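Would you mind keeping the following structure in view while I ask a few things?
All protein chains but one are shown at their positions in the complex.
Just so it is clear, A and B label the chains in written order, and each chain counts residues from 1 on its own.
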Amino acid sequence: MSILLDKDTTFIVQGITGREAVNLTKECLDYGSKVVGGVTPGRKGREVHGVPVFDTVAQAVAHHGGPIDGSVVTVPPAFTKDAVLEAIENGIELIVVVTERIPRGDVAEMVELADMRGARIIGPNCLGLIVPEVCKMGGIGGPAKDAAKAYQPGRVGVMSRSGGMTTEISSSLTQAGLGVSTAVSIGGDAIIGSAYAELMPYFEADEQTEAIVIYTEPGGRMEAQLAEWVKDNNSRLPIVAFMAGKFMDDEEMKGMSFGHAGTIVEGVEDTATEKIARLEAAGIRVVERIDEIPDVVKEKLGATA
Amino acid sequence: MRFYEYEARKIVELAGVPVTKYGFCTSAEEARKVAEEIGGPVVIKSQVLTGGRMKAGGVKFADTPEEAAQHAEEILKLEINGHMPRGVLVDPKAEVKQEYYAGVVWDGTAKKPLMLFSDMGGIDIEEVAEKHPEHVGKGHVSNLLPVSDFEAKQVVAATGVTGSQLNRATPVLARLARLFRENDMTLAEINPLAELTDGSFVALDAHMEMEAEAVGRQKKLLRKELGIAEDDTRETYEPSDFEKNVGAIDAADHRGVIQGKDHGFTGNLGLVIGAGGGSLTLTDAVRNQGGQPANYSEIGGNPSVAKACGLAKEVLEKDGVEKIAVMMSIVSNTRVDIVARGVIKACLELGKDPGETIAIFRIPGAWEDEGFKILEKYGVEYCDRSVSMWEAAGRAVSKIQGAPA
Partner (left out) sequence: MPEQLNKVFIDVEVEDSIRNDAAIAAKLEEVCPVDIYKDAGGAVEIVDSNVDECVLCRLCIEASPPGTVHVKKLYDGTELQ
């Protein structure tokens, strides 16, 4: 099995006529994903790699003849909030927001509406999610043949604040013969739709997933939130974490952000050192080196078997 | 984006929060005039974007306009934590009965703004929260629904404040929450919020920060109301030539994105690395294996050969750089062969041997076979995904440490 996606998942691409969106659509189609429509206001009647383009999400739903499961939103930051609200109000329940540089207030607004309507947002500032050999929603892993090289079906769930590192880590798990159950690029912003702790219940319920790997960075409290969740829920899943950006704890780096907008450290609890301590206190193994991940996962799986 | 106190006060004033009749001055003469208009004892406060001004002597009291002018003269010349003041604020010395704290911050876990109120103002709120949690009220506001006064009232009342104080503090906190949302702030605080001897409430000091991503849509406030110039970006430090040059190369070509930072980096190993998370991972990997990075950088979004070349050249031309390491996490959009061409070209254009200058090239992914052919031809050591980012960084470090100083 998998989380959030399966072989029948249908989705649209909002902003489908943009340059990156055209590529992403082709990649998803090549991978076997069911892209059932696209939306770009004013471009109704066109096609992108055979996918029909509409002016509104409502038109796409009507054309499909029934509810559509998801949407990949890749429109400029000033229009993203409206596009996401449009998707939610048209019954779409899984929304991947690719766009970066969206003000936090807009993100918070769309997340609050999603919560009210029972929808889930992944991102913003993310590459989407992938279930190896089943479905890819977003640019994650790149062209179908590259995605196949890095992502083979397997036992480990991956969540990462960096899109590129989602693939790097998944590739190392694939090479080690462990494979990936579902990998989610959760996004690099300070406020995101789905933090680690919010996705844990899905992985917990997924029989295929036997362990979790997370990639984390300085900034924000989502690692502390995960540590709490693990303590409160007595999770069956061993978690292995990798923390990048430790150099940002240096005195000279104070107040700076590197890599992603969300790495800005706004309080003592946000530093790499503090996060590592919190994760370890919850029994989450934090590896020092990125290449230790597969071996530590194997060790953990051996211990639970 | 950070604001000076005089701007933060203007922001709360625009939101309907009472302030004292203050004046912003850039000369001793102006300070004298403002003090005369105020008539009575005044406070002169340095306007700097850093904390600790009280300790540094950046806040002084004066009984006469002459004394005010004299203090202003001194404070205007006083550097605090490496910052020269933009001016001074001349404020009437308030007759304070009680100091409170009112603030709004983001709660990233709840994904909502969080209102904070305390009847122990004038000191650091984190300290109060730790030592006297019963004196701090907290409450979230919705991102969708309008902020109602009762929500602020609940937060104020939670600290035990009642009577006319409750009724005066409530609208202040509610207005602060509204301005936080409307103006895309990441921090909005009034500390102290003072109750004067006549029972009125005024903001005696305010601290605001606006989210960088929202600066473009807050032009009315920034340019019109506050008169902040477009190029006044309030960076935490002055960008270096390296940072400016990389920024200019990036802006000149829309293909791909590059970034370079060298604030706080002084090493000999230049880093041409990517993408966001990969750069963080690789910078740590170099440092943790004893290497000394000369800079931080990011490559992403499939840059042109010229852009990759431009970044590599800037890194190579930094003082003290002996070699560069070209490394990324697995790429799916950025092309290996294009980056390889760019970095090799940078070496050639600077008259350097790519095989000697590039300590390691570790970019697996899109078009890697084509890229590896290019690297092969120029004798550059490269590796694919079977060599981890940690190991690649380690190879670069051992190469540069083996090189003559």
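What to note about this one:
By our rule, a contact is a pair of C-beta atoms (placed from the backbone, for glycine too) under 8 Å apart; a residue touches a chain by one contact, two chains touch by 3 or more.
Bear in mind that the values here come from a model prediction, so they are computed numbers and not experimental data.
Among the chains on display, the ones the left-out chain touches in the entire complex are B. Looking at B:Lys313, B:Arg385 or B:Lys399, the residue that reaches the missing chain in the full complex is B:Lys313.
Set against the missing chain, the residues B:Val88, B:Leu280 or B:Val305 yield one that touches it, B:Val305. Residue-level contact of chain B with the missing chain is found at 304-306, 313, 335, 337-338, 341, 344-345, 348-350, 370, 373-374, 377-378.
As a working rule, only the chains that are shown with their structure count from here on.
The geometric centre of chain A is 26 Å away from that of chain B, both derived from CA atoms. Interface residues of chain B facing chain A in the complex, by the touch rule stated above, are 106, 108-109, 111-113, 126, 142-144, 181, 184, 186, 211-214, 217, 236, 261, 263-264, 274-281, 283-285, 287-288, 296, 298, 300, 328-333, 365-366, 385-386, 388-391. The part of chain A that touches chain B in the complex is made up of residues 23, 77-78, 101-105, 107-109, 111-113, 139, 141-143, 146-147, 150, 160-165, 167-168, 171-172, 175, 188, 190-191, 195, 215, 217, 220-222, 224-225, 242, 244-248, 250, 252-256, 258-261, 263, 266-267, 288-291.
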